[in-house]
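First comes the structure, then the notes that go with it.
Missing here is one protein chain; the remaining ones are kept as they sit in the complex.
Up next, subunit A:
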Amino acid sequence: MRLDTTSSSAVVEGDPTDDELLGMLRRMIEIRGFEDEIQRAFTKNLVRGSTHLCNGQEACAVGACSALRPGDSMVCTYRGHGAVLAMGASLERTFAEILGRETGLCRGKGGSMHLTDVEVGAYGSFAIVGAHLPIATGLALAARLDRTEAVSLCFFGDGSTNIGAVHEALNLAGIWRLPVVFFCENNLYGEYSPLPSTTPVEQLADRAAGYGMPGVRVDGNDVVAVRRVVAEAVARARAGEGPTFVEGLTYRHRGHSRTDPAKYRPAGELERWLEHDPIPRLEALLAERGVAAAAIAQARADAESAVAEGYAAALAASAPAVELIHEDVYA
């Protein structure tokens, strides 16, 4: 296992340019605003079932997805609003899906836990823990068979590493040296259980050794660090050198789902993590690099208005026609 400790204030070759970083900042603010809007909509009963928000984890989604190129694929979990938006799914259609509108990404059939936009390479959000790691491996297998050099990126949580499907997927990708990047978002909790109560190793990246692939741990709240580590893993994958297990250390600001008040957290923990909020950190980095304050403010303003417009348009869309129930069962 390797701990990535390079500081993001020193520019390294392959790093995003200032403009690119401003775009990443905007995306992260959009995701944050999106999640806040969904939380409000949920409390107004406009969202059904459950929601699992990724506030605090935006740097993982945006940093990792920024290392991909068209033709690559990404799969994620029910906590995947951010990852799907980071791939470039439309704010309006993503909102519309969660609001159960016909214009939604999945025509209102999947909702929050199943956001999918194949057109942008977001092949699915999965609600059965661990189920998508074998699928990510299959996307990589297709790339191998098609000789496309495409890479498959797979997000999953710390708690997921304890389910059987994960073991099978990592082993298969390891033995076949498939072009997958397994990105574990370690937010320290699986539902209401702190990681040490369910998992006998402290560093999840250590698990990679058992599958013959490199394991790298990175500060998941530092978007540049995430980007560097994933870009390196993607380069290895494209070069035929096989999969990588990346552990991004991060924290979810909200509870597990819905209205979970997260009382199981020790006092002060959230406050400590808020000091490492990835969004202000990126703003500070941009300022340090000499990017004008006005440009940073503009990124924020653009993000906020895009979220507001997307939400309003989604709300105005109509509910799916009842006949849709019978469509899409078979091709």
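Quick note on the criterion: contacts are C-beta pairs under 8 Å (C-beta built on N, C-alpha and C of every residue); 3 or more make two chains touch, one makes a residue touch a chain; residues count from 1.
The rule is short, and it goes like this: contacts and distances are computed from a predicted model.
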Next item on the list: Leaving aside the chains on screen, match the unshown one to its UniProt name from "Branched-chain amino acid ABC transporter substrate-binding protein", "Quinol oxidase subunit 3", "phosphoenolpyruvate--glycerone phosphotransferase" or "Pyruvate dehydrogenase E1 component beta subunit".
Entry: "Pyruvate dehydrogenase E1 component beta subunit"
Margin query: One chain is left out of this view; which of A:Pro16, A:Gly82, A:Gly130 or A:Gly174 touches it in the full complex?
Written below: A:Gly130
Next item on the list: With the full complex in mind, choose from A:Arg2, A:Arg48 or A:Arg289 the residue touching the hidden chain.
Entry: A:Arg48
Check: Among the options A:Gly190, A:Gly220, A:Pro278 or A:Gly310, which residue touches the chain absent from this view?
Finding: A:Gly190
Next item on the list: Could you please point out the subunit A residues that touch the chain left off the display?
Entry: 47-50, 100-101, 104, 106, 108-111, 113-114, 127-131, 159-160, 162-165, 190-193, 197-199, 264, 319-320, 322, 324-326, 329
